[in-house]
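One protein chain omitted, others in place.
Coming up: chain A.
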Amino acid sequence: MTVTAVSILLVLAGCSTDDPTAGTSGSPAASTGAGTGKQSKFFVQADYDKQLTLLDTTPTGPAGKPWEQALDPATVDTAKYKKPGPYKICFSNAGLNNPWRQVGFTTMQAEVDTHRDRISEFVHIDAEGKDQKQIADINDLLGKGCHALIVSPNTTATLTPAVEAACRKGLPVVVFDRGVDTTCPVTFINPIGGYGFGHVAAEFVTQQTKPGGKVLALRILPGVDVLETRWSAAKIAFDKAGVDVVGVEFTDGDPARTKKIVNDYIQRYGTIDGVWMDAGAVAAAAVEAFVDAGKPVPPINGEDQLDFLKLWKDKKLTAIAPTYPTYQWRTPVIAALKILDGQPVPNPWKLPQPVITQDNLDEYVDPTMPPLHYAMCGCTDLPDYPKRWK
């Protein structure tokens, strides 16, 4: 219901730009943007500033292994967790409910396999995208003799008490991907984050779209911090450049819905000059909508999912792919072992978040891998590549 209400509001807001007085002509740099609606409740200026700085920061750590690198790291002492191995490592997973998580989890299992001499048991529990199940899962794991607990939380606020309970047990806890509202885990691992993603994509679309052009923003759903921050950074970039955002629509991450929405906008406006997306899973569907309507594909962003990268190459699109790399699934395993060795680890552990551009596209397009694979998996050196990921 909320989704419906919010999207109606946003679309109504978007439609106000139909008004010729909305100021899309003239000097776009001076005018303010239109159609982007209110700033998200999730927006935190300091985090936004920090992430934009991190985009230009040189990482420390082994070259060519971004999953072991860290940006601007401050390390924490872990001597008190030192234990002799081999270890039982437990993982409470938010879900495997999209291809990004599938690729990530496959990568994580392969990483575990490279440490089989030190990890005697790896317990994985899938919360199937349900908060209540994950709270129960974590609670169950506390009695299972785990040496370390890795958590990828389903949602931030709801999972916080469960993670805190695990910390209180004296268990070293490693949180990655989405965060929790507590500093009790030993470390929190993720790439730069949503602001970085949204900003890079919006800057590209803005620069590649002619002044006064109509931009369509496609979001998955509201209320998820990673996605909200992607959109709020894009909103800032669009407002600053005075971009005419004709619509902000929720796609539910569904290709059929996406294709229909894009098709509707093409019909309504005759042409759309730029497409921004908060996630690339349905980018291929958006591109197809233009192709099937016989229109040129405008500047667009996706992410590192192979179906989009292949389309980009084949159709010579004007595109960019900011990423939220799946190689981050390797890092929690590495971190857990370091902690159990008593070695210091960075906290927060910020991983680099590379961008795929026209210049390095060829490095990432691999026609032999399945279309739903994510190129930035950092998995090519892991056991059983590529079979395991197919």
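Here is the rule we go by: a contact is a pair of C-beta atoms (placed from the backbone, for glycine too) under 8 Å apart; a residue touches a chain by one contact, two chains touch by 3 or more; residues count from 1.
Just so it is clear, contacts and distances are computed from a predicted model.
Novice: Can you pick, from "Lipoprotein", "DNA utilization protein GntX", "Cyclase" or "Autoinducer 2 import system permease protein LsrD", the UniProt protein name of the chain not displayed?
Specialist: From the listed options "Lipoprotein", "DNA utilization protein GntX", "Cyclase" or "Autoinducer 2 import system permease protein LsrD", the omitted chain resolves to "Autoinducer 2 import system permease protein LsrD".
Novice: Check each of A:111, A:244, A:273 or A:307 against the chain that is not shown and name the one that touches it.
Specialist: Of the candidates A:111, A:244, A:273 or A:307, A:307 is in touch with the missing chain.
Novice: Can you say which of A:101, A:178, A:214 or A:338 touches the chain missing from this structure?
Specialist: Once the missing chain is taken into account, the touching residue is A:101.
Novice: Using the definition of touch stated at the top, determine which of A:123, A:136 or A:372 touches the missing chain.
Specialist: Checking each option in A:123, A:136 or A:372, the one touching the absent chain turns out to be A:372.
Novice: Contacts of chain A with the missing chain: which residues?
Specialist: Contact residues on chain A toward the absent chain are 3-4, 7-8, 11-12, 15, 18, 95-99, 101-102, 126, 128-129, 249-250, 252, 254-261, 263-264, 267-268, 284-285, 288, 292-293, 307, 370-372.
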